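Every protein chain except one is present and positioned as in the full complex.
We just call them A and B in the order they show up, numbering each chain from 1.
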Amino acid sequence: MDDLKRPTLDSDFTCDMAFNKITKWAQKNSLWLLAYGTGCGAIELSPTMTSRYDWSRLGIRGSATPRQADLLLITGYLSTKTLKRVIRSYEQMQDPKYVIGFGSCTINGGMYYDSYNTIKQLDLYIPVDVYINGCMPRPEAVLSGLAYLKDKIGDKKADGWIKYKQNFEWYRENQKKILKSFNGDNMPDKYNW
Amino acid sequence: MIDIKGILGPLSALKFLGKAPHTIDYPKETKKTADRYRGIHYNDVEACIGCGSCGTICENDAIDMVNVGFDPNKADTGFRPVVDYGRCCWCALCVDVCPSGSLSLTKDYVYVDDDPKKFLYVPGLQELGKVNIDSTDDLKELAKIEKENRPKLKEGERSWYQKDRTEGLLEFNRVPMKELPGSTRIKSFAEVVLGYTEEEAFMESIRCLGCGLCISACPDRMHIPDYIQAITERDYNSSANIIYENNPLPEMCGKVCTRQCETACVYHNRGDAVAIRWLKRFTTEQFDDFRTIINAEVKPLNGKKVGIIGAGPAGLTVGYYLRLRGYDVTIYEALSKAGGMTMAGIPKYRFPLDSLDKQISYMEEMGVRIHYNTRVGKDIMFDEIMDTYDAVFIGIGFHDPYDLGLKGEKEAKSGVISAVELLRRVNFGEKVDVGKKVAVIGGGNVAIDGARVSKRLGNVDVTILYRRRVQDMPADWEEIEGAEDEGVHIVPQAIPEEIMLDKNGKVTGIKYVMAEMVDDGKGGRPRPKKIEGSEKILPIDTLVGAIGQQADYSFLPDEYLFKTQDDEKSGSKKGIDTFWGRILVHGYNETTMKKVFSGGDMVNRTADAISAIADGLNAVKGIDLFLQGGKETKVNHSVTESDLDKNKLLDKHYKMKHENGKLVSVKLDLSGNIVTESVKIAKDPDELKKDVEKKEVNKSTDKANSKDKTMSYPTKNTNGETKKEEKKSKSKKKSKKKKKKK
Partner (left out) sequence: MGFSKLTETKVLLKQYFKDIISIEEGGEQRLIIDLQSKDITSMINHLKDFMDFKHLSMISCVDWPEENKFEIVYILTSYSKNIVLMLKTKIDRKNPKLQSIMSLWPQAVTYEIELNEMFGVFFEGNDRMGEEFILEDWDDIPPMRRDFDSLEYANKNFKFRDERKDKKIIREFISEHYDEWRKK
């Protein structure tokens, strides 16, 4: 994984610095996320989004479809069946887009390390910008993760989406190892379908 | 109709105006977590002993042990846990099972990073995300900083998830061993300790975590967790086999071992160590006869002969394991019974004669030849032994007591006896009259034994005089307590001055001075200093001296023995070098003289039975390498199934006898006649009688068969044998399975 191409963000921005700053500011303060609970961490999102912790304070809200979303939360374990849907949703999202991995399962398999049906390393299949420690992370940890992502966007370091585009072949290869019937009617072998 | 309620209803929300919001404004404020909330690990790396129990119990395979720069020692492997937060699910089983209590879970739980590699973490060394195991930094220093940075807990506050002794999965109290009460036991030499029952042994064995730290402390490196595991599985057969792999006198060790293993046990710091010694004793007590149980393969004789001087633990160990490797072994013993100091020096209430006989008769039947009542230097010359044998092992032990060096000792004609001699005479069944009042001088185990034996010789009043305080006594704490229970008086800080004699030279009393403890100024242990004018006289009939023993090298011709008084000169002369009364050995316990090996009390500094056995095992390796020209004979301690074909089985069971100084293989009887079922724990008296009869029958057949002096292996006997084989293979399957598990 270390031999992946390191993306350069600036090349994607042709406008001048001032406009650049404004877009970054706008992007980081209005993160719309795809409301798609993949693992047990989805239950932690309810207190985080409702009045107790209220993530709309940070400019975060859910979106209706992947095409409107900026942020994809992988909330814990990801079964191979769900992975197919996740890839599909992720590739439909518009640039720039970010991914947060929740808890142990996305890092090294977690308590499902010996399961036949869950993936062990999320960043082999889609680029991950932030990992949150926990099993599952409490709402505070989730908010910290979101705040960290916001900082990263502001610092122009949240470059996972460019990494995915630039190393698309590599990611596709990994995905195909798990999803054996990838080239079916549902999964065309090209980007952004 | 106007819906007033519908119009005014929303206005009720105004009642929340001015009230504090319900929202927690994270990160400006945080919600208090529950008292026992489980967050990131913290490990007190100084208190951690690296036993690896946390990693073994982890369901998620999240904990590895790594060497982070701590020195391994007796009770610390030097390893520390590394937690993978790509696996951990914060179940805290690792904390529940941590025997040293060093591991805990803090209430910190927020950690966010974009590099998944940083979620590997050595708790207690550095903050999460900063750890680099391979760094060259002083890790101990880092641990100190990390410890200081931890938030201090207020008194009574409980903000970390940590288990104390009463909680968690561990049982810190051992199953108590039943003993005879003090008043009963002074009446006879009956064994004081009663032994575990099957259920007690099981309960004690399941306490063992199987980490194996004890092995590091045992001089003999016995496979302690393995045989305890076998007890847990109630497979006493394989337990005995595992013990016999490197200890030919397990019952002796099970009763009187100094058990250094128990001080290294993970439970030792916070509770009672696992009763390793009692568990070994339990295993050996399950069998009346080891012959049918032990599966070790006895190799046929390879033509090399080894002579052993002294049938103590060291000598017997060398004899047993060399015989297994196919050597012709002869032991010369000055006394009429084998066992050395364990026979002559350990009182029978601690180590009954039957136990020793059981182990030694097994060895003798296996082919270890012992010449009793043969003192080397008197009955047989050392030169002769050197000429006859390909290798010689000396394990004569410390049998000569030091003189007390008191005024009147030389003049005394009766009433002064050394503890060693007293014990020896009592153990060999002699009648010893110690009168009504006895004083024992010394504070070691021998002194306590002397006192407790004197107490059993009748209605005797026994006093122990010791120079220092009771806590300075080198004797086992259990022994001291036992003596006190039995009514032995201990007078600490008493320095004996003079033995009072009557006209006939009989002891009438002892004069001693009280002492105060003063610092020796060098940071060592305090020295006793006489208090002027505090002389006291204790009227006694017998004085027992127990201030230490030495070896008697008089059997060695002068040209072989050299006394080196300092290290520089040692090893410079040809012959057996000694240094302050101990024989100097190197590597595989070889002495400075060619083909002479040595071990036991007169070699090692710990001077206990288990060290002697360890010396013996080391020497066995050395002798084997020496006689095979650097190639070690393979030993098969538990015969595997493939080896179980009939021929090998027959090899295994031939029986040796010595006749007119020659080793003769006697036709052995493999049928059900010889081999008695000894798996039963307790036997009916009727059955015992039958066994004795059977044995006698065997003896007579042996005599009849001993006429043909050539090696002759038995032919297959149809009845009974097949059954036995089946049984053996079953037990082997079990032990095989066990190995697989590991």
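Assume a residue touches a chain if its C-beta (ideal position, glycine included) is under 8 Å from a C-beta of that chain, and two chains touch if they have at least 3 such contacts.
What you are looking at is a predicted structure, and each value in this text was computed from that prediction instead of being measured.
Undergrad: Could you tell me which of A:66, A:96 or A:109 touches the chain that is not displayed?
TA: A:109
Undergrad: Which candidate, B:33, B:216, B:269 or B:374, sits in contact with the chain we can't see?
TA: Going through B:33, B:216, B:269 or B:374 one by one, B:216 is the residue touching the chain not shown.
Undergrad: Have a look at B:39, B:86, B:496 or B:509 and name the one touching the chain we're not showing.
TA: The missing chain is touched by B:86.
Undergrad: Among A:27, A:63 or A:80, which residue is in contact with the omitted chain in the full complex?
TA: Selected residue, touching the omitted chain: A:80.
Undergrad: For chain A, which residues lie in contact with the unshown chain of the complex?
TA: Within chain A, the residues that touch the unshown chain are 79-81, 84, 107-109, 113-117, 119-121, 124, 177-181.
Undergrad: Touching the hidden chain in the full complex, which residues of chain B are there? Just list them.
TA: Residues of chain B in contact with the hidden chain: 50-52, 55-56, 63-65, 72, 77-79, 84, 86, 116-117, 120, 210-212, 215-216, 221, 742.
Please note the rule applied: only the chains that are shown with their structure count from here on.
Undergrad: Distance-wise, how many Å sit between the C-alpha centres of chain A and chain B, to the nearest whole number?
TA: Taking the average C-alpha coordinate of chain A and of chain B, the gap between them is 59 Å.
Undergrad: So in the complex, the part of chain A that touches chain B is made up of which residues?
TA: 51-54, 57, 104, 107-111, 113-114, 121, 123, 128-135, 137-141, 143-145, 147-148, 152, 157
Undergrad: Across the complex, what residues on chain B touch chain A?
TA: 22-27, 30-31, 33, 40, 59-61, 84-90, 109-114, 116, 119, 128
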